[in-house]
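With one protein chain held back, the other chains of the complex are shown just where they sit.
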Amino acid sequence: MIHPGELVQLVSPKGKRYLTTVDPERDFHTHDGRLSLEELCQKDFGETVSTHLGREYTIFKPTLYDLLKKIERRTQIIYPKDIGYILIKLGIRPGSTVLEAGSGSGSLTMALAWYVGTEGRVHSFEKRAEFYELCAKNLTRIGLSGQVVQYCQDIEGGFGITDMDAAFIDVRTPWDYLDQLAEAVRNGSPVGFLLPTTNQVSALLNGLGSAPFSDVEVLEILVRHYKPVSDRLRPDDRMVAHTGYLVFARCQK
Amino acid sequence: MIHPGELVQLVSPKGKRYLTTVDPERDFHTHDGRLSLEELCQKDFGETVSTHLGREYTIFKPTLYDLLKKIERRTQIIYPKDIGYILIKLGIRPGSTVLEAGSGSGSLTMALAWYVGTEGRVHSFEKRAEFYELCAKNLTRIGLSGQVVQYCQDIEGGFGITDMDAAFIDVRTPWDYLDQLAEAVRNGSPVGFLLPTTNQVSALLNGLGSAPFSDVEVLEILVRHYKPVSDRLRPDDRMVAHTGYLVFARCQK
Amino acid sequence: MIHPGELVQLVSPKGKRYLTTVDPERDFHTHDGRLSLEELCQKDFGETVSTHLGREYTIFKPTLYDLLKKIERRTQIIYPKDIGYILIKLGIRPGSTVLEAGSGSGSLTMALAWYVGTEGRVHSFEKRAEFYELCAKNLTRIGLSGQVVQYCQDIEGGFGITDMDAAFIDVRTPWDYLDQLAEAVRNGSPVGFLLPTTNQVSALLNGLGSAPFSDVEVLEILVRHYKPVSDRLRPDDRMVAHTGYLVFARCQK
Partner (left out) sequence: MIHPGELVQLVSPKGKRYLTTVDPERDFHTHDGRLSLEELCQKDFGETVSTHLGREYTIFKPTLYDLLKKIERRTQIIYPKDIGYILIKLGIRPGSTVLEAGSGSGSLTMALAWYVGTEGRVHSFEKRAEFYELCAKNLTRIGLSGQVVQYCQDIEGGFGITDMDAAFIDVRTPWDYLDQLAEAVRNGSPVGFLLPTTNQVSALLNGLGSAPFSDVEVLEILVRHYKPVSDRLRPDDRMVAHTGYLVFARCQK
């Protein structure tokens, strides 16, 4: 049975997705009519509920992917294709302590919090109050704020924390903070960066060359979707061609 | 300080990588000469040790990526680029119980075990004894066998387990096991498949159409590496162009 | 000086492109106001003309690329990225005689006619009168109809021509016409096919296996555009992910 207060994903007959927290005293409004959230509490995941216009909506427990697709955003977010790879390259695991800068809308923050679990901790830095609050709101909504320590501060003066297991830096000029970064992580730790332009990648590579980092790797990830039709299988006509370049290195003090 | 029994990654001056378990009573042989593992126990991660020929090797704590690159393999393995996406799409998290078939060399098994943590459980099925044992060996080496229940059995008669949070199927004819799969997972659960050919994708899409699954997605992931040179930034000349197509769906009984 | 009757490309200050035939007695209407085509006749290519609202439009002589982008279309057209490769694989050159089926809107017809020149000939088949006429109209507009013989007929009964140097087949079920194709081309000639789905590629490969063809190749071509900004160089956010699969073979009777 689905519980009041639980976060659920509702999928319309046409595949449109909604994310909502079950509040038995409220209705949920869709393009296909009204859904009673009270009725939802008598259902299990995988079952359907009807709108007052008789359209069947399927109820799913949201995966991390579903959550990432639906966070409220006011910045360019980091995509699942990149997040998955980042997790593995940084060696994130239940219990890890991870540094993040900047939080942005919180998509990577959410994923890091998800995987470090209740034993781990994400330290997330964001200079702009607007995004700091948006990130906090998104984390609270999905119940992950307990795993995250948020900081609304500039990182030029350093992070004020040490011994991080790993770090990910998503700011415009990461080469300005490499010494601060090296201080914050354990020796040997993996660190990652996301940069939209080739000029930034060049500048970062240049910076890493004279900072305590080694083992540098640059890459990009492309996802190509197909129309899921058995007898007319073909790629979608268009795809996302670029989100950003990923750079990874190891701290070597 | 690095402990005896710990798994470490050693990186040569030319970037060659080795994975080894620290046994203070043994030496480690590289292309650059012999390393004393006893000496290693007086070092920390991020530091270097010298071979008897004077070459400096850096010691890193292996991330999941490093481990996946170095597992002993006798099958086509699942790549980090695919694994990262699979984790997010399947909603794997600390505490999840996940079904996997077949284990193969155990690369995905390892990643699932890594992320479900000590509270979670991976149930991994493999029909061929040879791969069942290889997977066991790889899991033991990296200390993750406690999170995995391995089964050396054919899945045609079903899995004999239920209420799995998610499942990933990497067998040649997954369309033959869709009913068994639906029995094993909770209603609404995400499931995934990896298939090398377009013909298999078509056959699976056809099978999913008449089985208790919905919300089907087909995609492929490409990783493109760049030469990490600041003033001559460019992609590598060649890349891995194909590992397999990923298919995701939701069980809807 | 630009001549009356000449086809010109006009590029707006924002990069919007127009193709028009210079008729000194008419005006040309743009989003930025009216252009006098009479005034255009006192200009050379590379120069600009002003609309009555004072916006500067640059006049270029259209390249084949410009023409292909602007043909009137009522079908999926073949893209420049694919056409360029087709030309080279088929060995098209000034003087070649080439078979094409079906004409569609005429984008490939136009490119073939362009390259075979006045000494060559394109024989283009199209079963639907609507597209036959559209193709004729597009060829006439750009002055290439002299190099093309158009046929409005079904190809099941054969092409009724022989000794073609090369052939390109863009129909839904090309495997139904392989014998007819083999009759129409010289022995050893290169032939090509465009197919949107993997199922069609499989069916064609199957058909080629029992028809007089060898040396089969399957591929797809992707073009990725970049934002042309010197200090913020990066790929466009989105790209065309699929037009079709290209299949090439040699006739071997």
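Lettered A, B and C in written order, each chain numbered from 1.
We adopt the following convention: a residue touches a chain if its C-beta (ideal position, glycine included) is under 8 Å from a C-beta of that chain, and two chains touch if they have at least 3 such contacts.
Keep in mind that what you see is a predicted model, and the values were worked out from it rather than measured.
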{"item": "Sole residue of C:176, C:217 or C:237 that reaches the chain not shown, by the stated touch rule", "value": "C:217"}
{"item": "Absent chain, residues of chain C that touch it", "value": "11, 15, 44-47, 58-66, 68, 80-81, 83-95, 111, 114-115, 117-119, 166, 186-190, 198, 201-203, 205-206, 209, 214-231, 233, 245, 247, 250-253"}
{"item": "For chain B, residues in touch with the removed chain", "value": "196-199, 224-225, 231-242"}
{"item": "Residues from chain A at the interface with the omitted partner, ascending", "value": "198-199, 201-202"}
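In the analysis below, only the chains that are shown with their structure count from here on.
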{"item": "Of all other chains, the one whose Cα centre sits farthest from chain B", "value": "C"}
{"item": "Pair of chains ranked first by number of touching C-beta pairs", "value": "A-B"}
{"item": "Per-residue multi-chain contacts in chain C, two or more chains", "value": "198-199"}
